[in-house]
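The other protein chains are all here in position, but one chain of the complex has been omitted.
And then subunit A:
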């Protein structure tokens, strides 16, 4: 190996070796509970102040890219579920949309299929945000919201398990359709859930959002200015909390989102500075409310205009073999955590892609941490990391 290829590593080694007598190197992770997975942070600290954060990734690297280019598109869908395992539906929706657009069948899908997709995606979005909110509470030291969030999330898990047969990793959305139609009475049970869940969200607001201790720990901490957020490729709640109204559900208007009525919550800096940890938290809470709105509308349509028919086959358009010409395509969709993109490069005469790259929102959102972590207290670093809401399955892929 040429020396210059090794230069970056050598620089890093030198940096750690040259730590001064007033500094200390602290390892946080990969088993630290507040890193939400196997993330290892190497901190160079001066007393309680963090001078530099060096993230080390890859402890959960499972070779998604290599895996996806060794089999056909349909077989990759279960793996996309495992990228961001807290929002599997959204992952497979994005992947499937890309393949459908390359096939040119995205306009032919029955409306019922599209509405079911949006319904399960939004349910999954709520589940993902509930984890983000709950574990964020626990990072800060609030234990009760964590239990409440998991209790309510379990209802969603049960419903999605009913639909797909699996609790977290669904493989429910297929290229050209769905695994199955929704189970009979799913809509009613979902309506009951929405009715049950709305007041719970208000309770959550009472105990966490407006909690003085929580605000003290999160307001004015980890302020991320909009220009930095954009330059680092942050997306999703991260970017919106910095005041930028950027939601691909509206921008791209994919699936049936243009027909649905919902707001895009953005950070306003209510408790401190625009783009601080509290804003990021608040954007997620607001998004849960918006998702409930979307679910309500989807259910109404699914029970009236696009009601269940005995001869409806959600697999009618599922291709036996995905035959694509050699082409490249970048598809992006709004995941709970931000822009999930898939870059495809296909080849002629085979249904195995040449290259698939997953652009995970967590990966890019996390890359801003060394910037945010400069000069903060160690305890605040935990608050900042929690507010980014990463899933290591997607950071490492």
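The rule is short, and it goes like this: a residue touches a chain if its C-beta (ideal position, glycine included) is under 8 Å from a C-beta of that chain, and two chains touch if they have at least 3 such contacts; residues count from 1.
By definition in this document, contacts and distances are computed from a predicted model.
The unshown chain of the complex is recorded in UniProt as "NADH-quinone oxidoreductase subunit C", chosen from "Acyl carrier protein", "Sulfatase", "NADH-quinone oxidoreductase subunit C" or "sn-glycerol-3-phosphate transport system permease protein UgpE". Note on the undisplayed chain: of the listed residues A:213, A:270 or A:326, the one touching it is A:326. Listed here are the subunit A residues that touch the chain not shown: 1-2, 4-5, 7-9, 11-12, 57-58, 61, 63, 65-66, 101-102, 230-233, 244, 246, 251, 326-330, 332, 339, 341, 343, 345, 354-355, 357, 359, 363-364, 367-368, 371, 396-397.
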